[in-house]
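The structure that follows is given in the form of structure tokens.
A single protein chain has been omitted from the complex, and every remaining protein chain is retained in its original position.
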Amino acid sequence: MYVVRPVETADIPALESLAAVTMPGVHTLPRSRDKIELAVERSLASFAAQVDIPSEESYLFVLESLTERHPAERRICGTAAIFASAGSNGTYFSFRNDVIQQVSRDLNICHSVHALTLCSELTAYSQLSSFYADPAVQDGPEAALLSRSRLLYALQQPQRFGDRFFVPLAGVTDEAGESPFWNALGRKFFKMDFLDAERVIGGARNRTLIVELMPHYPVYVPLLPGDAQAVMGQIHPSGELAFNLLTAEGFEADEYIDIFDGGPILQAHKHALRTFNSSQTLRVRTGASTSREGQRLNYAISNNGSAGFRAITLACPDLDGVEAVALTPELQDLLRVAEGDSVTCVRI
Amino acid sequence: MYVVRPVETADIPALESLAAVTMPGVHTLPRSRDKIELAVERSLASFAAQVDIPSEESYLFVLESLTERHPAERRICGTAAIFASAGSNGTYFSFRNDVIQQVSRDLNICHSVHALTLCSELTAYSQLSSFYADPAVQDGPEAALLSRSRLLYALQQPQRFGDRFFVPLAGVTDEAGESPFWNALGRKFFKMDFLDAERVIGGARNRTLIVELMPHYPVYVPLLPGDAQAVMGQIHPSGELAFNLLTAEGFEADEYIDIFDGGPILQAHKHALRTFNSSQTLRVRTGASTSREGQRLNYAISNNGSAGFRAITLACPDLDGVEAVALTPELQDLLRVAEGDSVTCVRI
Amino acid sequence: MLVVRAINERDLNGLFELASQVGTGMTTLKPDMKMLGDRLATACASFAETIPPEERDYMFVMEDTATGRLAGVCAIKGAVGLTEPFYNYRIGTLVHSSRELSVFTKMETLYLSNDLTGSSELCSLFLHPDYRTGHNGKLLSKSRFLFIAQFPHLFTEKIIAEMRGYQAEDGSSPFYEGLGRHFFKMDFHHVDDLTALGKKSFIAELMPRQPLYIAYLPQAAQDVVGQVHKSTAPARRLLEQEGMHYEGYVDIFDAGPVLQARVSELRAIRQSELAVIAPDEDIVHACAPATTEPTLVSNTTLKDFRMIVSEAVNVNGSIDLSSAEQQLLRCRTGDTVRTLPLNVRKNNA
Partner (left out) sequence: MLVVRAINERDLNGLFELASQVGTGMTTLKPDMKMLGDRLATACASFAETIPPEERDYMFVMEDTATGRLAGVCAIKGAVGLTEPFYNYRIGTLVHSSRELSVFTKMETLYLSNDLTGSSELCSLFLHPDYRTGHNGKLLSKSRFLFIAQFPHLFTEKIIAEMRGYQAEDGSSPFYEGLGRHFFKMDFHHVDDLTALGKKSFIAELMPRQPLYIAYLPQAAQDVVGQVHKSTAPARRLLEQEGMHYEGYVDIFDAGPVLQARVSELRAIRQSELAVIAPDEDIVHACAPATTEPTLVSNTTLKDFRMIVSEAVNVNGSIDLSSAEQQLLRCRTGDTVRTLPLNVRKNNA
């Protein structure tokens, strides 16, 4: 059994060991004890805050595995975060992938040219980040639950988030940490290696020095070397799971890419996300939904209460058209709900 | 009783009289007999065409009022159209409303500036147009039905349309046909009056001369005169009904405006539209849905068949969670469906 | 003897013969009787002043008076870009600097521009290979400056000359391969042919509108920005000696440089002088320098403007031209001529 819940102080050691196994060069989790502590504190404060307008809040969720026989045996096997408002304290910069129509009536020529424009449009979007799932759960519904739980929380707490969401995914780098996209573009302005640039900028995309150094005019894609073009919008292999989960959720790639490594930035209006447009609010009834016969579907179920966000997966018959969902007392406990409470359900 | 259906040749005289009453200066319907005939022919051919990739098809729907007692007494009291692919044969030009973050660390200044960029992003979107509803039906659910029927058709025939839709609405002009937005911008490049420019360009937004004459660099909004800024994204009073219906549907304004008069261009991915994300497919059962007690809701109901698209409004109890919708034999006739057939229902 | 003179109606056949020798690479002088006839008519109307200054196209031919054969041609257009847009890339500088990172990056940038719209243009210079000796090339090229010095009011403040850009051995243009090809998707020579047909402005519809950092281009393209075709280098030097400079404008296809000058700063404007034709009296002779420099001498008549190179010298406003020279210039003793040392005087600084 698995549950997704807000991170707690007690999770810090577990997060530290998780951080140790994540791939080098890919910015998913904070690495050092100090930074992990900071992230946890910030998350605790964010969940506790009264929020009217989304600002610098950052919410960190963990996926916890529970052994039914030994409830004390718990293990953190994934993380996922969401920032309330990207680029707060400034601007979130990205490249917009523009298409320019080139038309010549006389020559009867009409083709389109792609151009990358430095833009700040993603500023104040809510930003999903720090997704990591243990290899053991990557193929199961738990990974999807983990990714989606952030949106389930946003569905319940709309005042804490923007109407639009995005997720930058790490772009392609080679074994030496070189990024072909960076070498073709950022390096010309920054005059330094990709990893050095990421280090000096701390992975941020909201710094004044980006305005100072990055090109102000669109970059015509056909002028980029082939290897740089080839990695535009391509994900680092480590991001494949996240990419698949997010596109299934309704996120769209192609419109924006990262200004440093050219990795894809997935984005969507909340109305286009399945969590927002296909979830149901159902009443809880006590029962063993898993005992029935017939086809079973995977659902993500979250509580709606203020008693601490919890989300679980549930395999059960189609909930379409029903008014209540059957949950065992154990699951009700996990979700901190009781018979008659409402929960949010969405198919995985 | 009202039904929305594809236009037929027999409707041409009725369309001509409708065109005579629509407001001057607002491009909703073709005016002359010739152009009306052309539009009807094009629509007939479009509905009849086998379409794999959306192209130059244009579908025209009419709202017909039927008198229950005298079924022969029929009257066309509205029109609505949808083009399969905007700017086909070229590019659909619009101004994108960009927001540029201006940041100075030293002066501790951070504000945003709007800029209008000539763009071709709406090219190949499907374009809603030619919406007109008789004053008699403007306040009823029929106007909503008329507007939405295009999307219901698109829902059933996705191969005929793009994944994204937009609707340009006429911008603000004064009694003399002067457009403050045009006077501040287009006039400087075209050196002619707004109405003259619309006349020479035939209302199109896909002509080479737009590339030749319109500005290639973003127009910083603060530099426009106050009256031009004031009408940016503002609708001509005649477009208010359409605007309200479309925003209720899920269309969003603000991102694009018209390059000539600065009127709003509403757009959305189909996933964000209620017709796409909130409609239900239900079976028809024979019954008088209107006889029941309790709260009644307005629905738009369309057939799903190939026997000719038809859509009607229905006031009935909440259809959420039900599997069938009760329709009288008369309504079944109107929709060209029989008991057991499926229909598409969406709340108005 | 050779004289450079205003073209006239009787020169069409000679012009055609000359144009037939030009070969590729010169888009304004093709052996096309219709095109040449139209151009000749415009040129004649220009010298006759029957069309407005900005529409004029002053063509000059170099005639071998011994044979009547045309040995060369050159022209000055009153103004470019007033009927269809005249495009260039302008090279600008953008500095990207961050004190925080101590990074200071100076980048060259290409701006698509019509800045040179309305300038007067030197163009269509061609000297028949048989005559490429002695002062002939200089006489032909520099004759235009003497014309401008005599009639500065006919020209705009700015004068330009487009120079053919660098090409590789195989005739390809590294600049075009690095930039234009991505937007035109056709061969450089095809583009060049379209340009010859006067379609340059329409091709420009396809050029990227936004400023481009030169650093985005392949090194081979970067290297040739502002570089002339090998065969054009001598022509460039001649123009530069007369006060024209490369100021960062280049051709949008091959990045060949545009040379430009303020008319008021041309050597011909600063150094040419008027002189009266006078017999060589002792006093004049005595004050003349011991070694003489060849001098460009022209008459002062717009309609039948004529220039020669002479060994005679302008001494205190008098010049002793031989009767043969006077005949070439259609002048006689007592007439006023304009003189300019053919070669550039070195500054004494």
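Letters are used for the chains, namely A, B and C, taken in the order the chains are written, and counting of residues starts over at 1 for each.
Criterion: contacts are C-beta pairs under 8 Å (C-beta built on N, C-alpha and C of every residue); 3 or more make two chains touch, one makes a residue touch a chain.
Keep in mind that what you see is a predicted model, and the values were worked out from it rather than measured.
Chemist: Going by the touch rule at the top, give the shown chains the omitted chain contacts.
Modeler: A, B, C
Chemist: Please pick, from B:S32, B:T67 or B:S104, the residue that touches the omitted chain in the full complex.
Modeler: Of the candidates B:S32, B:T67 or B:S104, B:S104 is in touch with the missing chain.
Chemist: Would you indicate which residue among B:L66, B:L213, B:A230 or B:L297 is in contact with the undisplayed chain?
Modeler: If we include the chain that is not displayed, B:L213 is the one touching it.
Chemist: Considering the complete complex, identify which of C:L40, C:L101, C:L125 or C:A149 is in touch with the unshown chain.
Modeler: In the complete complex, the chain left out is touched by residue C:A149.
Chemist: In the complete complex, the non-displayed chain touches which residues of chain A?
Modeler: Within chain A, the residues touching the omitted chain are 208, 211-212, 216-217.
Chemist: What does the interface between chain C and the hidden chain look like in terms of residue numbers?
Modeler: Residues 81-86, 90, 92-95, 97, 99, 104, 106, 111, 113-117, 149, 152, 201, 211, 243, 245, 262, 265, 269-270, 272-274, 347-349 of chain C touch the chain that is not shown.
Chemist: On chain B, what residues meet the omitted chain?
Modeler: Touching the chain left out of view, chain B contributes residues 100, 102-107, 109, 111, 113, 115, 188-192, 200, 208-209, 212-220, 222-224.
Quick note on the criterion: only the chains that are shown with their structure count from here on.
Chemist: Quick one: which chain's Cα centre is the longest way from chain B's?
Modeler: Farthest by centroid: C.
Chemist: Looking at chain pairs B-C and A-C, which one is connected by more C-beta pairs in contact?
Modeler: A-C
Chemist: If you average the Cα atoms of chain A and of chain B to get two centres, how far apart are those centres in Å?
Modeler: 34
Chemist: Quick one: report the Å distance separating chain B from chain C, using the average Cα coordinate of each chain.
Modeler: Chain B and chain C have C-alpha centres separated by 58 Å.
Chemist: CA centre of chain A versus CA centre of chain C: separation in Å?
Modeler: Distance between chain centres, rounded to whole Å: 63 Å.
Chemist: Show the residues in chain A shared as contacts by 2 or more other chains, in ascending order.
Modeler: Correct list: 100, 103-105, 208.
Chemist: At least two other chains touched by the same residue of chain C: list those residues.
Modeler: Counting only residues that touch two or more other chains, chain C contributes 205, 210.
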